[in-house]
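Removed from the display is one protein chain of the complex; every other protein chain stays in position.
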Amino acid sequence: MVKLAEWRGKEIFRRYGIPVPKGRVVRSAAEADELLRSGALSLPLVVKAQVLAGGRGKGGAVKFASTPEELRAVVSGMLGMRFKDETVKELLLEPKVAVGRELYLSIALDRSAREPLLIASAQGGVDIESMADDQLLRIEVHPFAGLASYEKRQVATSFGLEPPASKELGNVLEAVWKAFQLEDAELVEINPLAVVDGHLLALDAKVVIEDDAGFRHPEYAEILDDRTPLEEIAREKEIAFVQLDGDIGVIANGAGLTMATLDVLAQFGGRPGVFLDLGGTDDPNKVTEAFLLMAKAHPSVVFLNIFGGVTRCDTVAKGLVAAMKLVPEEDRFPLVARIRGNNEDLGRQILQAAGITALSDLKASAQAVVAAERPRVAGKAPT
Amino acid sequence: MVKLAEWRGKEIFRRYGIPVPKGRVVRSAAEADELLRSGALSLPLVVKAQVLAGGRGKGGAVKFASTPEELRAVVSGMLGMRFKDETVKELLLEPKVAVGRELYLSIALDRSAREPLLIASAQGGVDIESMADDQLLRIEVHPFAGLASYEKRQVATSFGLEPPASKELGNVLEAVWKAFQLEDAELVEINPLAVVDGHLLALDAKVVIEDDAGFRHPEYAEILDDRTPLEEIAREKEIAFVQLDGDIGVIANGAGLTMATLDVLAQFGGRPGVFLDLGGTDDPNKVTEAFLLMAKAHPSVVFLNIFGGVTRCDTVAKGLVAAMKLVPEEDRFPLVARIRGNNEDLGRQILQAAGITALSDLKASAQAVVAAERPRVAGKAPT
Amino acid sequence: MTVLVDSGTRVVVQGITGHQGTVHTVQMKLFGTQVVAGVTPGKGGSQVEGVPVFDSVAEAVAKTGANVSVIFVPAPFAKDAFFEAADAGIPLVVIVTEHIPFHDMLTMYYYGRLRGTRIIGPNCPGIAAPGKAKAGIIPNVVFRPGRVGVISRSGTLTYEIVNGIKEVGLGQSTCIGLGGDPVIGTTFVDALPLFDRDPDTDLLVLVGEIGGTAEEEAAEYIRHHFSKPVVAYIAGRSAPPGKRMGHAGAIIARGRGTAASKLSALQAAGATVADFPYDVPTLVAQRLKELGSR
Partner (left out) sequence: MTVLVDSGTRVVVQGITGHQGTVHTVQMKLFGTQVVAGVTPGKGGSQVEGVPVFDSVAEAVAKTGANVSVIFVPAPFAKDAFFEAADAGIPLVVIVTEHIPFHDMLTMYYYGRLRGTRIIGPNCPGIAAPGKAKAGIIPNVVFRPGRVGVISRSGTLTYEIVNGIKEVGLGQSTCIGLGGDPVIGTTFVDALPLFDRDPDTDLLVLVGEIGGTAEEEAAEYIRHHFSKPVVAYIAGRSAPPGKRMGHAGAIIARGRGTAASKLSALQAAGATVADFPYDVPTLVAQRLKELGSR
């Protein structure tokens, strides 16, 4: 999932023909000064922090400036500020406009219907989750038919716009659909789609690109998303890694088994802190990397729970043994290992040779993990 | 059906990325001279008459020129010449190239499969109808899936090209498919698709656009096609009109009924000469136009055979009566009218009032027509 | 039970406020059809010949239980009208509109298959089951209830033949005019099984034309799967070879598509072949007599 910053979303909108304000991105107060001086932008301006989290307006991440001094102060004050775990590094400067109505438009996947779903609301500008169901128009868009004209009429009727905005709507809808499809988006959202001087104008842009489509979109490869630093390292190593609140580290293979492992730990009072899914691999080095990554998270105990399929038990065992030699003394953690499935016996032998006893019963293993967590013993795995 | 001249087809090819020779169209020897003088074209050149019929090579409609004098002679000789019912008005001048292999590629609709059919042959350059079935690769292209990569590989395998041509083939195939779909074509054909200096080059272009898609393609509205002058007038009036070899004029409504009428006339030895289908209309003026058009074809007798549906019998009767007053004395023809179906009685009354007796039995009517043809009576309808 | 339409048929007319839409709404009603709704965007709330008009098909379906749509809207808008009908869950759509680009029809056909919507047409006279319902434009006067089924690619030629069947004192179970466009939603082969399992049809009349290979494919189906007697007529035996589509078209058809090819395929499949349209009713009566049915 690659969430694009507002300004990148607006660049896409512009490319597909969705009207957006003529804004500029700045990364320093000097740049903002220069844009003003050269006439590229004129006051009054709205200054928007390019962070991915919502609630920017209330959170002080959107401000206005009417004089050069004000602009300098707002820009300097906003750059570098922290906003919900993100550091503000870029600002979008746009002309301040007189907003008439605010509408809502988005397309996302409806998994159950196996069709993209267009959502429209005549009451935009607010959090869509807070809207009543009867304020939302939902239109399934079949990928082979596209957005039909009759469906565009439905949206037009629900918006009840006057010309010229009413005439612009069809193009905006078509563009939203095309962008969703051709950019391999998970979400294209305009909130608000404003009416300004009678014309439609997208005042915000939320575009989320699907990771898996990266092979078609090298242009998104370098865009950072909203992962924590450890999660980012994991992404590079292609290991699914999620940080939670507890202190047990869980390494498993497969999302379902990983979740089930968390459930079982919770049953016995354990508090998982890091959730790490090896996925399907037959590379012991990847397993080693996973353990090294886990060590950096400083868990009080690590639970390795593997059911060997594509990822065979011997591969995991080899990777684990190699990791144990590489983890620095100060990062060592107690370990409970449970392995089942493909090459289970071989894996067990490899671990045994390194002094690690692998369990086989899930329930008993989970109880051992929670027991190991409680006393907070620092040291090696219970052998 | 709008058959495009070769040079128009090649313009489309160029637009979709299919490589074509750098040619120019001329309509006079002076233009050819000027292109040579300005360096826009250089000798030796191939001169191709822009007519729609096939067999240009053997028919003297494609010639070569190596000197300015030769070019002037070829151009002057070819412009204005008759080629299979067409007058040559435009010539395409292209650099003469050293042709290696000649391949064949086309996409047309397969009505039975309800899918476009791509046909490829490693033996191009000749009449496709003369090729053996085992020299043709046929690939159904589903409109929702497009031309799949594995299908492109199939064509590549059957062609067995070397690089760089082998690398260019995928793009050419994709372009042929896109042009077929986006130009609303009935046929896109490249014959030959030549290998010149190792590269692919489309040496001919046959593109046929579907009439019915005209509302999406105003750019084709003005292009004349291969109809005779009377057929052209009929097209403007939206009347289906076909000239045959006999001397009976047939006016009916609906293609099936019109064909059945011809069959019945043939049964009794009649020789239909003009075949005119009113289609579905409720405008008496259109019927009048049809009769006036028919009069211009100077049939020995006219058979009006109407089964009233959308086109009601009274509409036809009104149109006929009006026409009878407008047809000049010298263009008059004997008429047998047979009407059935919607508003039959009303139609019969209108004709009766104008002195025309409408029959109702198809067989008897056809016999009356053939009887009227035989004696070649000039005058009014048998009443 | 009948083929596709019956007394439970509830028709919505898309494009009801246009001239043809209005004219044929009246005719369908006179036939005894329940025309329950019309749709013309922007004209919702009005009435045409006593039929309520809605802005959308979904609304028409919700408020009237319409289950068959007949489309009269102009060709450039026909694809959209069909999408609307299919999305509203209508299982049968008769498209009367002519001049729809075949590229559009390809999309409509496959979309209909995904949505479970059958198309009759385009450019077709539609369906009629005398005494039950009509969804289309075949003149009412040619019909009379009976046990002869008719499928045809033609328009007025169908009327001619259906009328002939009436004039010899017989009647029709269901008549379907499939339309003669390059791409049609329901072909002979698609329609044949419907007539085969229709208990109200004793015999089938198949009316074809030269061009394409639909009749050859029908013959193949009849030969292997169709259990009832068939009387066939093919128009165009005297027509000169057509000039359509040039080379590629000829390659696709390769030696099929002529009247001779169609007639011999149908004869080989056991169909009785009529040489002229006025021979059809006589042959039908004969075959029915052999069946001992009426």
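Per-chain numbering from 1; labels A, B and C assigned in written order.
Here is the rule we use: contacts are C-beta pairs under 8 Å (C-beta built on N, C-alpha and C of every residue); 3 or more make two chains touch, one makes a residue touch a chain.
These numbers come from a predicted model, not from an experiment.
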Quiz prompt | Of B:Lys22, B:Arg37 or B:Arg153, the residue in touch with the unshown chain | solution = B:Arg153
Exercise. Based on the whole complex, identify which of A:Glu86, A:Glu102, A:Glu115 or A:Asp247 touches the chain you can't see.
Key: A:Glu115
Quiz item: Hey, which of A:Glu6, A:Glu189, A:Asp314 or A:Glu373 is the one touching the hidden chain?
Solution: A:Glu189
Self-check item: Absent-chain interface as seen on chain C, which is shown
Solution: 110, 113-114
Quiz item: In the whole complex, what residues of chain A lie against the chain that is missing from view?
Solution: 1, 54, 106-112, 114-117, 119, 127-129, 133, 136, 142-144, 181, 184, 186-187, 189, 206, 208, 210-213, 215-216, 244-245, 252-257, 259-260, 262-267, 272, 279-280, 282, 306-311, 340-342, 344, 361-363
Self-check item: Hidden partner interface residues of chain B, rising order
Solution: 140, 142, 144-145, 148-150, 153-154, 157
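Going forward, only the chains that are shown with their structure count from here on.
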Practice problem: Calculate how many whole Å lie between the centre of chain A and the centre of chain C, each centre taken as the average of the chain's C-alpha atoms. | Solution: 53
Exercise. Mind checking the centre-to-centre distance between chain B and chain C? Centres are C-alpha means, answer in whole Å.
Key: 28
Self-check item: Distance between the centres, which are taken as Cα means, of chain B and chain A, whole angstrom
Solution: 57
Quiz item: Among the residues of chain A, which are close enough to touch at least two other chains?
Solution: 144
Exercise. For chain C, write out the residues touching at least two other chains, lowest number first.
Key: 107, 110
